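As structure tokens, the structure follows; a few thoughts come after it.
Partial complex: the chains shown occupy the same locations as in the complete assembly.
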Amino acid sequence: MSSEYPDEWDPLSEPPSKRYAKFNEVEGLKVWVEEDEKVLWIRFNRPHRLNAITQAGYNALHGILDMLLLDRQIRVVVLSGEGKGFSSGLDFDSANKAPGPDHKTLFFNQRKYSLLPLKFRTIPQPVISLMKGKIVGSGLAYALSADVRIADPTLSISSGANRMGLGGTDIALGWLLPRLCGWSATSEILLTFRWLDAERCLRSGLVSTIVPADKLDDEGRKMAKDMLELSHLGLIVTKMNLNAVAEGASMRSAITAEDTAQIFAGSNPEAAVINERLKRNVQKGRVGSKI
Amino acid sequence: MSSEYPDEWDPLSEPPSKRYAKFNEVEGLKVWVEEDEKVLWIRFNRPHRLNAITQAGYNALHGILDMLLLDRQIRVVVLSGEGKGFSSGLDFDSANKAPGPDHKTLFFNQRKYSLLPLKFRTIPQPVISLMKGKIVGSGLAYALSADVRIADPTLSISSGANRMGLGGTDIALGWLLPRLCGWSATSEILLTFRWLDAERCLRSGLVSTIVPADKLDDEGRKMAKDMLELSHLGLIVTKMNLNAVAEGASMRSAITAEDTAQIFAGSNPEAAVINERLKRNVQKGRVGSKI
């Protein structure tokens, strides 16, 4: 799957349901579109292997994220797992088995897994992760690269890599975890083999809410719909502005970026449509609050 | 209200209760001084409009904060709202209604609202926000620009701007919220129209405590008095040093700033007075701990 953009490539030439269909043919992934071509679901789909990811799976994720980068139709992405788990990360049976310590090969193998979190943060679509079961390694990294996380009570998370004699800081976990569950919990699970269970994930703020296992998909669907209530540009600039702050933007520069983005988004015709819809819904009592 | 400093301006020439009195004449604001001219109360006061802020109100806030910047008498500021709410942000009836997408006008309108959080963070006085009811937009931004927040059980917060087709990251919210309630909750409420209620504000650490609605002012008064226990310079350098860390100071530079500030504050005569008072109170059993 190439990530090049041919000259004739026009993302509007076919609907997302067709464009992303080819990733459905990849073993271990289910990919489909909902909400009138606006929400892309990506589901890890090797439940007999705890949804471990093969090399083909990583390649497909790169392909999907490369397409999402300039996709002007898909507005929200939902990331989930088939069966009882989300993903247990790398399938070691699919990993490079070349003998000997060839550091260059090891480096590029690792980059294939470790650069995906950057791509998740760079696409303009907010990502919702539906977390459940034991999640480790790259599976955990991608769940945490999302913007919002919903869990079921079976969730527990751990580094995974440190069990193999490596560091606990693996595939962006060292950057993501402190932002999501604080420094103490991060240090505890990355410096030991311990697990952070659903309750501590909730208490530390890592997940927004915990719902019964059979409601997890529904809750993700509801969150995606709620995101579609915003204007498309409003959604995009919100994710981009939060990224800038996560990367260390000063208060002053964050305010300036917000100011210009508000005028940029607000002067787009869609904003007026949203605004009118809001006023009508308020008048009809369809939204709970007059604010 | 001018923010210029005339050559003859001497902040000590009249007491704060007189200096800030003119802001009481502004529609929608109540401003008064307590604790022997040391604590300034600012109260949004248009309860029939959920304390929405008019252009005159924003202008007055700029004027107040400009005066506080070099005010050597006021040591603590309390920010609150009349009636059942704190503030619902911009009163749209007072906003610029010039037709057409004049981006320059929109930009300077927005700057009037968005630069106030920077001024709240720059004044030497710690600010205590008394949060209640539904708070959105610039109202929320100013509540979060405070150093400490106390809430009553009616509190719930949301961006507001995204309901109008704009981004959720508005008036410094994208910089303030992640620091106060973490990334997951921030992303959830800025990427949807959802509300963060009092319980989640407490759990995430955004507010220090929740007290019954009829105790909110008392609790703010108590917190202000507790701050007056510190030496004046001690209070100032604490806020300034925390600002530097919030803006990304390294551990090494933060320590150096603390070290010099401690000697600066400690060699001021007031420090010895505080220290003596502490010793007397310990001897008389007036403070709970010998530490």
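By letter and in written order, the chains are A and B; residue numbering begins at 1 in each of them.
Here is the rule we use: a contact is a pair of C-beta atoms (placed from the backbone, for glycine too) under 8 Å apart; a residue touches a chain by one contact, two chains touch by 3 or more.
Here the structure is a predicted model, which means the values were calculated and not measured.
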item: Identical protein chains in the complete assembly, only 2 of which are shown; value: 3
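Basically, only the chains that are shown with their structure count from here on.
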item: Chain A-chain B separation of Cα centroids, rounded to whole Å; value: 35
item: Touching residues on chain B, where the partner in the complex is chain A; value: 50, 88, 101, 103, 106-107, 110-111, 114-115, 117-118, 121, 134, 136, 158, 160-175, 178, 181-188, 190-194, 203-204, 246-248
item: Of chain A, residues touching chain B in the complex; value: 126, 147-149, 179-180, 203, 205-208, 223, 226-227, 229-231, 233-235, 237-239, 241-242, 244-246, 248-252, 254-255, 257-263, 265-268, 270-275, 278, 287, 289, 291
